[in-house]
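Okay, so here's the structure we're looking at.
In this view, the complex is presented without one of its protein chains, the others remaining in place.
So, chain A:
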Amino acid sequence: MILHELIDFEILRVIWWALLGVLLIGFALTDGFDMGVGALLPFVARTDTERRVAINTVGPVWEGNQVWFILGGGAIFAAWPPLYAVSFSGFYLAMFAVLAALILRPVAFKYRSKRADARWRRGWDWALFVGGAVPALLFGVAVGNVLLGVPFYLTEDLFSVYDGSFYGKFLGLLRPFALLAGVVSLAMLLMHGAAWLSLKAEGAVAARARRYGTVAGLVALAGYAAAGVWLAFGVEGYRMVGEVVRDGPSNPLFSEVERGGSWLAAYAERPWIVVAPVMGFLGILLAVAGLRAGREVSTLLWSKMAITGIIASVGLTMFPFILPSTVNPSSSLTVWDSSSSHLTLFVMLVATAIFMPLILAYTAWVYKVLWGKVTEEDVTGPGHSY
């Protein structure tokens, strides 16, 4: 096949780097409010009916939302196989924790209301809390670790060796900066969940959601600012040295990388990327103001803008790095040397171009059908609510 040569390898790599960002942002925007609602559940909803209202605001959509996560995993596998291989095995025990939480969550949604027993339901409420809070925190911790660099190296055969002790594999991830990133991620998704609840629920649940959401938003704001300062003064960046081949074979060992300088040097090189952090800060401020003022639709939109800005700022700051290595910088994975082949990237792009618009269209239709608030009558009356 020569059709794929229509688009340069280099351009395809950038497109797939951007699509990876789109998928992660899509995941955070959709499944993010599910996780936020789960983590807020014990605080914003006190009685069983209130909890059911909160759960039913996400009840019909969480399943579709979760696919963003699964597709994200699939896309990393298909478009960035080295990234998939190195990060999933390197973060082994953390991945297991995320996996356990994400398995628990669907089951909790589905099974909680299948029995009236109060202890049964309390148990599943905890499962929803853990299933929301733990991944929200750990995803941030993972991003923090990526910014700090991960202790792995590649052998000549491109076998990935994770150079950490056993405890290093899990506890070693909990470095102070990474924990801060985890807090930002958790707070941001709590704010997002609160914005969703204020739109979809009523009365006490919505009012409490607005209160907790305001606090979460302010924490996210402070944490994001602190992380920026920390990056400027306390975290060493990476840079590619020598000639950078952008359309060469995907072998990370062929390029040379060294530590030094700051990640924030990217803002001097590409000043326009400042748009991302501005979106992040502004989005949080406006979302918090919206929560205070009780505005509904616009608050959710501002919250979405905040999340988009925050996630995009990480990717844009690191470009072209995807996963830097602390123990052997030249093993670092970059956009130019860790992708799939030219043909695979092209085929995947065609598939995405066909299906992504369809997905967005029918997802929008489903949200439209389900538009409106979930009330206490909805969940206590007959029907199929959780």
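Convention: a contact is a pair of C-beta atoms (placed from the backbone, for glycine too) under 8 Å apart; a residue touches a chain by one contact, two chains touch by 3 or more; residues count from 1.
Rule of thumb we're sticking to: contacts and distances are computed from a predicted model.
Trainee: Just by its UniProt name, which of "Cytochrome bd-I ubiquinol oxidase subunit CydA", "MBOAT family protein", "Iron complex transport system ATP-binding protein" or "Molybdopterin-dependent oxidoreductase" is the chain not shown in this complex?
Mentor: Answer from the record: the omitted chain is "Cytochrome bd-I ubiquinol oxidase subunit CydA".
Trainee: In the complete assembly, which of A:21, A:42 or A:106 touches the absent chain?
Mentor: Residue touching the chain left out of view: A:106.
Trainee: From the list A:43, A:77 or A:267, pick the residue that touches the absent chain.
Mentor: In the complete complex, the chain left out is touched by residue A:77.
Trainee: With the full complex in mind, choose from A:6, A:118 or A:369 the residue touching the hidden chain.
Mentor: A:369
Trainee: Going by the contact rule already stated, which one of A:12, A:28 or A:86 would touch the omitted chain in the full complex?
Mentor: Checking each option in A:12, A:28 or A:86, the one touching the absent chain turns out to be A:86.
Trainee: Please identify which residue in A:62, A:196 or A:302 touches the non-displayed chain.
Mentor: Answering carefully, the residue with contact to the hidden chain is A:62.
Trainee: Since one chain isn't shown, list which residues of chain A touch it in the complete complex.
Mentor: Residues touching the hidden chain, for chain A, are 1, 59-64, 66-67, 69-71, 73-79, 81-82, 84-89, 92-93, 95-96, 99-100, 102-103, 106-107, 109-111, 114-115, 156-162, 166, 169, 249-251, 254, 340-341, 343-344, 347-348, 351-352, 355-356, 359, 362-363, 366, 369-370, 382-385.
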